[in-house]
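Got a structure for you, questions after.
What follows is an incomplete set of chains from the complex, kept in their original frame.
All chains are identified by letter, namely A and B, in their written order; residue positions are counted from 1 within each chain.
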């Protein structure tokens, strides 16, 4: 028997510092590529994180997943590591990677995905400023 | 000849009370599963509802569908039934179902879909709080 497929999204947020700086390049090359984002003394953002999972509503609860459980997973594996931190210096799962939001969204997916049961991770969406955000759906090409 | 496929979304809202409570379970079981959402005297939300339809722009109007018509369908079949109501007690199309937003989104899809002509329902998106929303695309799995 077919079941309805529903998507549910939980929003969390964190504040963090970072800079865009490739250590293989000179300061001048970094400034040319990254502009103000390369400021050696860092800058920072309020990041809004939306995590979407999909699944079938449980007949007894009406839930595809308990949102309190999803909130706890996001906080334990992602927000704890990032909130009021320096993404380049303080975050083990970003170590050795460029601190772009593209790479951060992929890393957040990888932190959350192993902890989900009975429903599937669909999307990680990450706002960096009012004017830009990235999305990652676990796709490869 | 191929036609451009465009998606258009209309936002409406309603305020309602509900509780998450499974009558097959004891009060203690309900509290354990649903936490504060099981409060027997109800709680409530401002719900934001986004309804998306898709189709080809009509050459004479530039519209895939008259948004005033879409607004009227949403209001007549959904908002009238839900606004300033108790979802568990007052809403015929939620009778006998758990009052979760997952189930509510599916029921809203079923209210709207039969009334559309010339374009197809694509998505029902329903915000319950600033921190969570559900989406239903009419998919089964």
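Convention: a residue touches a chain if its C-beta (ideal position, glycine included) is under 8 Å from a C-beta of that chain, and two chains touch if they have at least 3 such contacts.
Predicted model only: the values in this text are computed from it and were never measured.
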| item | value |
| --- | --- |
| Whole-assembly copy number, given 2 chains displayed | 6 |
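Simple rule for what comes next: only the chains that are shown with their structure count from here on.
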| item | value |
| --- | --- |
| Cα-centroid distance, subunit A relative to subunit B, in whole angstrom | 28 |
| Subunit B contact footprint on subunit A (complex, rising order) | 2-12, 52, 56-57, 59-64, 66-68 |
| Complex interface listing, subunit B residues touching subunit A | 20, 22, 24, 33-35, 97-103, 105-106, 130-137, 139-141 |
